[in-house]
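Here the complex is missing a single protein chain, while all its other protein chains stay put.
Letters A and B mark the chains in the order given here, with residues in each chain numbered from 1 onward.
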Amino acid sequence: MLLKNSYLVFKKDLSSELRTRYVINSLLMFVLVTISIIRFAIGDEKADNEILTGLLWIAVFFTSVSGLSRTFVKEEEKETSVALKLSTGSDSVIIGKLLFNSALTFSLNALILFLFVIITDYQIKNLSGFLLVLIFGNLGLVSASTIIAAIISKANSKGTLYPVLSFPVLLPLLITVINATKLASLGAETDKLFGEIQILVSYFIVVTVASLMLFKYVWED
Amino acid sequence: MKSIEIVCDNLSKIYSGKVIFKNLSLKLSSGNSVSILGKNGSGKSTLIKILSGIISANKGSITVSENNIPVPGNLCYTKIGLISPYLNLYDELTAYENLKFFCGLKNNSDIGIDEKINFYLNRVKLFDKRNETVKNFSSGMKQKLKLIFAVINEPGILYMDEPGTNLDSEGIDIVYETAEEHKKNGILVVATNDKEDIKLCERSINIEDYK
Partner (left out) sequence: MNKIFTWLVFLIITGVIISGIAMPIPDIPALGDKARVLYFHVPMSWISVLAFFMSMWYSIRYLKTKDLDYDIRSYSCAQLGFLFCILATATGSLWAKFSWGSFWNWDPRQTSIFILLLIYGAYFALRSAIDSEDQRAKLSSVYAIIAAVTVPFFVFIMPRIVESLHPDPIINTQGKINMDSSMLIVFISALTGFTMLYLWMLNLKVRIEKVNYKKLSLND
């Protein structure tokens, strides 16, 4: 029942998003704008991987803090959350939203990485290690941003509050993931990245468990 | 037939330091109906929200029991139907998709759901519009759809907050018909100031008495 309802919430969010394209369209534009700014800032110079990795993660961070709150904010703004509250438990709502945000983040990040590599001539020497770090980093990014999205959807001035609240919570993840992707792009062996991956996995688990435990307090008004 | 009972014990709600109501006790069981009266802004909707478990009271307790067995607090929503102005359905989905989604959440199997949705859509004369997105509905049509949302899973307790809003006389007749039918076995609570709505219920409480 829990899994079925989570899947239904996920499917509902996905089909309503595919129909309105509210988040996707603006995020696609956002990604394009960010990547072009990076392109114009670098110009024809050859930037090294230390700087490029940082720029890549700036693009990823700001894309996620401009898009991932939408799924909760919309439920509050359109007053559909009451209908959802009376139809299913809070657990399936948070799992459904986590699934939706993961789908969104993974597809957007694939796009960001693709455009970034094309535009800036970013060399990744250890691609499998890089992708492994990216996947675990994204999982943690999604679970932290989703619970914070749930919190800010009930507050005023949602847009500005979201990056302010997300940044300190995401910082341990960002520091680790930037460091690990930098090492991977410079060609470090995957087993050298094991320590970083351990941190990313435990961050994901800790934040997800805390979200699942705390979400019911956020969800009831 | 399942019997249902709701007991509220000394409910109090304070919002921004202002007492909305205090020491409100209420006991209702199958077949009971009550209307909640009070001026605009007196807290009728707040009471409905607390009773339906959307927001919590500052003091007091609410117990819902089915066949004399208390329902755990986190499952109370399964026994409740609500129609109110602050509850909306998804604009970008069609009428059918909305109902299918909410029925799917509350039922374990899909068997018979389509028939049920079609039956209710026919009843409020929205069957022709079933594949149109709710965004294009008039407010009266939306209200009718919300009525279906409230009753389609046959809840034990039905809360109606200003049920007549935006409805034509035909729509209001459907609301009354539904309410009368629900009253036979379930609990009906109506928050209203409309004289006709009050007649639906066997008794009424005035929220101003609990300030």
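One rule holds in what follows: contacts are C-beta pairs under 8 Å (C-beta built on N, C-alpha and C of every residue); 3 or more make two chains touch, one makes a residue touch a chain.
Because the structure is predicted, anything quoted here is derived from the model rather than measured.
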Absent-chain interface as seen on chain B, which is shown: 14-19, 56, 58
Contact set of chain A toward the excluded chain (per top definition): 144, 147-148, 151-152, 154-157, 161, 164-165, 167-169, 171-173, 175-176, 179, 195-196, 199, 202-203, 206-207, 210-211, 214, 217-218, 221
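Criterion: only the chains that are shown with their structure count from here on.
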Mean-CA-position distance for chain B and chain A (Å): 37
Residue ranges of chain B touching chain A (in the complex, touch as defined): 49, 52-56, 74-75, 77, 80-82, 84, 86-93, 97, 101-102, 104-106, 108, 133, 149
Contact set on chain A toward chain B in their complex: 1, 4-5, 8-9, 12, 15-16, 19-20, 78-80, 82-83, 85-90, 92, 216, 220-221
